[in-house]
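The complex appears here minus one protein chain, its other protein chains still in place.
== chain A ==
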Amino acid sequence: MIETGSASSSLTEVFHTKHGSVQQCDKSHQWLIEFAGKSAKFDYRCLLKLKKAVYSIDIERALLDTAAVPDVEIIFLCACEHCYVLSVAEVIALKELLQGTFVMLELNHLITDCLNRLVY
């Protein structure tokens, strides 16, 4: 993980793919998601809601059943200011980005947990 701890931003990259990136801000406890030409900040609750919304999209059905399903997926999150309107390909890309992000957050958790136990 690359620390870019300048005065203006305390953003740490969590994960990136060729379609987008997720950065964490330790100060504001938020994540900055750059995806589909949009840059949006998510707090803990909204990030989990986004994960849930994206993971629950039936990609297989969207690809196979082209007649019944519209070509765009609208990801609207309750009590969250951001909204995504994505093609199926973009949904796959966002899912990949989020999966990688949560793996990295989990890894960070395991490392932090180990280090804390060594110290205290």
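Heads up, the rule we're going with is that contacts are C-beta pairs under 8 Å (C-beta built on N, C-alpha and C of every residue); 3 or more make two chains touch, one makes a residue touch a chain; residues count from 1.
Everything below uses one rule, namely that contacts and distances are computed from a predicted model.
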| item | value |
| --- | --- |
| Among "Ligase-associated DNA damage response exonuclease", "ABC transporter", "Ferritin" or "2Fe-2S ferredoxin", UniProt-listed name of the chain not shown | "Ferritin" |
| Contact footprint on chain A, counting only the chain that is left out | 1, 3, 12, 14, 24, 26, 29, 44, 48, 105, 108-109, 112-113 |
